[in-house]
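Provided herewith is a single structure, encoded as C-alpha cells, for subsequent inquiry.
Left out: one protein chain. Kept in place: all the others.
Naming follows writing order (A and B), and every chain is counted from residue 1.
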Amino acid sequence: MAKKEYAFYPGCSSQLKASASNYLTSVNSMCKTLDVKLTEIPDWNCCSASIGYCEGGELPRLAINARNFAQAETHLPGQDIVATCAACWLSARETKDRLDGSAQLMKETNEALAAAGLHYNAEVEIRHMVEVLIEDFGYEELKKSMKKSLEGIKFAGYVGCQTNRPFGISGESFENPLYLDKLVETFGGEALTKYDQKVACCGGALAFSEPEKSQKQIRDIVESAYDHGAEMIVTPCPLCQANVEVYQSEINKKQGTKFNMPVLYYSQLMTVAYGGSMKDAGLDGQLIRAEKLEKITAK
Amino acid sequence: MADNKFAAYICAGCGIGETLDVKSLEKIAQKEGKMALVKSHPFLCSEEGVKTIQDDIANESVTHICIAACSRRAKTEAFSFPGISTARANLREGVLWVVAAGAEHDEVRQEMAEDYVRMGCAEVKKMILPQGNPDKTQAKNILVVGGGMAGMTSAIEAAEAGYDVVLVEKSGALGGFAKQLWKRVPFSAPYSEAQPTGVEELAARVTAHPRIKLHLNSTLAETAGAPGRFMIKIAQESGGVSDITVGAIVQATGFTPYDVNKLPELGGGQPNVVDQAGLETLARTANGAAIQRADGKVVNSVIFLQCAGQRDDSGTHLSYCSGHCCATSIKQAMYFKDANPDVDTMILYQDLRVPGMGEDFYRSAQDKGVTFTKGKATKVAGNGHGCSVEFKDLILDELTTLNADLVVLATGQVSNAGVDLDKWTEVSTAAESGDASAKEEQQRLRTTSVLKMNYRQGPDLPQLKHGFADSHFICFPYETRRTGIYAAGPTRRPMDLDQAITDATGAALKAIQAVENAAAGRASLPRVGDLSYPIVRLEGCTQCKRCTVECPFGAIDEDERRFPQFNEQRCRRCGTCMGACPVRVISFENYSCDTVGMQIKAVNIPDEDEDKPRILILACENDAYPALDMAGLQRQVYSAYVRAVPIRCLGSVNTIWITDALNSGYDGVMMMGCKRGDDYQCHFVKGSEMAYYRMSKIGDTLTQMGLEPERVQTLEIAITDSVRVAGLINDYVKQIKEIGLSPMKGFG
Partner (left out) sequence: MATNLQTPAPYHNNFLREVEERVEEGEWVKMCMQCGVCAGSCPFGPHWEHSPQKIFMMIRAGKREEVLTSDAMWMCTSCYNCVVRCPRQLPITHIMHGLASYAHRLGLVPKGQPTHEFATMFWNNLAKKGRVNELKLTLALYFKDGLVAGIKTVVLAKRLNPMEIFGGHAIKDLKGFQAIIAKAREIEDKKQGLTG
C-alpha cells in the first residue's frame, strides 16, 4: 500500500513531555505499521481549546487556528491536517466551518493573519486520526496488519464529547457512536454492548475549576464501565483519558471507592495488536497499569 | 321471473378435504339444504373450479349458489357471479383454522362445518337478487351553501369536474371571512412571508364560470327530498323565492369568531383591545403602512394573547383549540414588523402550535424579531394610553405587567352549523305534546337553521362535538349523517384557510359521488355500490315510529298518516330500521329477518345430554367478523361450539333473532359490534349504541323464558381484536358450561 502523508497537528497535550505524550508515542508506532507519514505542521500553535473562549473571544481564536491552516497550506501543500487531540480537531473544524460560512469573518481573519505575513486560502481539510483510520483505511484494512489479538479483554468504549459532538465521525450517531467498539472488535477485543456513559462528559477543562462537579461525572463513567463488566476503558480524547485516569485515586480517597481501571487510547490498543512493545504503545506511561495488555506485548 | 335453481359448491382445497368429511357435507347440502345441485371441487377458486360454477349457471340455469369454502371476505373476485345470489359458508377461517387440531376434535369440527353448510344453504334460499332502488333520480347538480373560501372552492372544483353548481351566499358578495383578511398564512415554500389571500381571484373565477349560478343576498328557505332530488327553496333578501332541484349539497357556512365581549378579564370590549379579525381590519386600512389604532394612534407596541377564551377547562369559554390562531398571530405580528421592525411585538402563548409547514413560518417571525413568550395573561386593563397586560412568564416563573398600545386576542372559531339537533329534539317533543312556549321556541330555532331541512329528525346537520357539523370523524372525515349533504371548512371543524380549501375539495368530490350513486340507485359510503334498499310492508306497520327515530341518517320521514316514509337515496343500508321494527315489516332483498333467522334455525342443536352447547355469534361485518377471520389467519384456537353469522351492523339485529335462538335451544348469544359512545367506531354511528339499548331491555323477556341474563352478551370488538376475540369466546363457553345448558332444548 502506498504511503499516506498528512500534515500533523499533535497539539499541546500530546507534545513530547506533556500529559498525553503516551498518546503521541502510540500514534507514531501505529502509523509506522500502517505506513503513514505524519509531518508536523511547522511552528504550529495552540488551538485555544474550548476553554480559551473567555479571554480569547471569537476572532482571536479563529485567527490562531487559521494560523495553523496557513502554515500547513504553505509548507505541506495538498496534505490534510490530521489532529489526534479531540479539542484540537474540534477547534480547527469549528474555525474552518465558521470561516467557510462567513465571508466577513474570513476577511477579518486574514486581516489578522497579515500581521504575521500569513494568508489562509481555505484549501485545507481538517481531520481526526480516527477518521483517517476508518475512512482512509477501513476496519478490514486495519486488521490486515494485526499480529496479536486482544482476545479476552473487555473494553468500555468511552467516546466522550468532542470527537462525537457537534461534528462526530461520519455515519455515527451522537447518542450511540460505535466506531470505538468496532475498532476494539477488529483487533479481537470484546466491546461493551451497553455502556450508558459512553458519550457522557468527564467535565472537560472544568475538572480543574469545578473538581467536585467533574468528579461526579468521572465517577459515573468509571462506575458504569465496572457495572457492565469492563476491564479497561478506551478513548480517543486526551482530556477524557487524563481526567478519567488521574482522578480515580482521588475519588477513591474521598468517596471510598476502589477504582483501578486502566484508561487507554485506541492507538495504544492498536500498537499492541500490531505487535509493538510496551514502550512502543506508551503503556509505561499509564498511571493505572494495563497489565493484561502488557502481558500481550510480552507474548 | 324464471324459477329459482339452487346449487351448492364445496371446496376441498386449503386442507379442507384432508380435515373434513366433504362427502358428508355434500350430503347435508343435498338432503337438508335442499340444493338441487351439489358439487365438490379440490380447488374451487381456481380457473377450472370457477368455470364449473359458471357452466352450471349457463347450462343448468342455476340462480342461487352457496359456496362452502373460505370466508366471504376472501376470494371475492373469483366468486363474483353477476346476477346470481350468492351465500358463503365459511369452512376455512371459520372452522379449519380455529378448531383445535387432533382426532379428539374431529367430531365437533365436522359438526361445525356441517352447520355452516346448513346455514349457507338456508341463507341463500331466502335471498333475492337486489335490483337497485327503482326510484332512480336524475339531478346531478350541486348546491353549495356559503360563498367563502371553502364554498367557492367546492363550487369551482365541482364545476371544473363538469357538474352544474348553484351557489347561495347570504351576503351581497363572495369571499366570506377570507375577504376580511389583509394577507394569509403562506401555503407554499419557503413558508416565510404572509401571502395575498387570493380571494378576489377565486371570486372572479366563480362569478365568471358558466357552470356556476350565483344567488347572492340569499338563504335557504327549505330543503326537502333526498340525494338526486333535493328540492330547495332559495329566499332572496328582496323577498322572492325560487325553487330548484339539486343532487347534493355542500354546506360551507364558515364560523363566527368567539365574542370578545365574553372576555372582559382580557380586556374584551375595551377600545384598544381587538380580536384577530379586528386586527385584519386595521391592517387592511393601513394597506402596508404603519398600523394605526381605531383612534388613529400609530401602534408602537402590540401584545398578542393566544388561546383567548379557548382551551378553557373552567367550562366558561371554548374548551377546544381552533388550530389556526398561532399561525395567524405570527402572521399579524409580521404585519407590524414588516412595516416597522422597531415595533415591539410579543406573542404570549402557553403552547405554540403551528401545524403543517407552520414551523418555518414561526422561525421566520423569530428571525424578524417577534418576541415569543411562554406565559399566561391574567389581566388586561385599559390605561391612559393603551393597555396594561399582567401575565405570568412560565419560563421565568414570575408575574410581570407590560404596557402596550394594542392588545390582540386570539379567539377561537365558533361553527355556523345551524341548529343543535339535541336541543331541537327536546323542544319539538315538548311542542308535539302541546307546550305553547316550546312551539314558539321551535319556530325561533327554525329561523336560526342554515339548511331548513324538513327531515323528521331536524332542520340541520347533526353535530358531533362543540357545535361543529360532523359525522364520522374517525373513518370518513367528510361524511355527515345526512346522505348527500357534506360539511366543509370551519363549519365542520376549526381550521385555517389552507385546510378549508382541501376540505372543500374533498366535500365537492363526495357530493359528486353522492349524485352518481343516487342516479344509479346505489348506496353511498360505507356500503358503496350496494343495490339493496329497505323495503317496507306498510300494511303490517303499527306506526310505532321506532324506525323513524332510530335511523342514524334521518332517512325516514313520516307521511300525513304517520306511516314511515322511506327516502331510499338517504339510506346507508345499515339495517338499523330492520333491527328496530317490532313487527318485522322492514327488510332488504338479500338481508332480512329471514336470511339471518333461517341461518339461526338451520343449526343442528344437540340434545341436552350430549353436553355440547351451541352459542350464536352475531358479528358486525365491519370489525368483528374480520377480527374472527384474522383469528383464523393467526390460527387462534376457539371453541367449536360457536356458530357465527355476519351482520351488516349490530343496529340491524332484530330481537326476534335472539328470542328465536334461545327458544330453539341455543345456550348463549354473543353480539359483537363496534365501540359505541362518544368516541364510537360504529360505521353507522348509532347502530352499536342502539343494540346495547335494545339488549338492556331484553332482560324481562329472558326472565319470562326462565333464562339467565348471561345468556345474551353484547361486546365491543375492534378489527384488531383477533387474539382477544378468541379469548372472549373461550371464556364465554366456560361461563355457559358453569351456568349449565339451556333448558329450552328440544322445544324449538
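The rule we apply is simple: a contact is a pair of C-beta atoms (placed from the backbone, for glycine too) under 8 Å apart; a residue touches a chain by one contact, two chains touch by 3 or more.
Keep in mind the model is a prediction, meaning the values are calculated, not measured.
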item: Options A:A20, A:L34, A:A156 or A:M278, residue touching the unrepresented chain; value: A:A20
item: Candidate in contact with the missing chain, chosen from A:C12, A:M106, A:M146 or A:L178; value: A:C12
item: Candidates B:A221, B:L402 or B:A519 - the one touching the absent chain; value: B:L402
item: Residues of chain A (touch criterion as defined above) contacting the omitted chain; value: 12-13, 15, 17-22, 43-46, 48-60, 62-64, 67, 108-109, 111-118, 161-162, 164-166, 168, 174, 199-201, 203-206, 208-211, 213-214, 217, 242, 246-247, 249-250, 284-287
item: For chain B, the residues touching the chain missing from this view; value: 301, 344, 346, 352, 362-363, 366-367, 369, 371-374, 393, 395-396, 400, 402
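FYI, only the chains that are shown with their structure count from here on.
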item: Distance from the mean Cα position of chain B to that of chain A, given in whole angstrom; value: 62
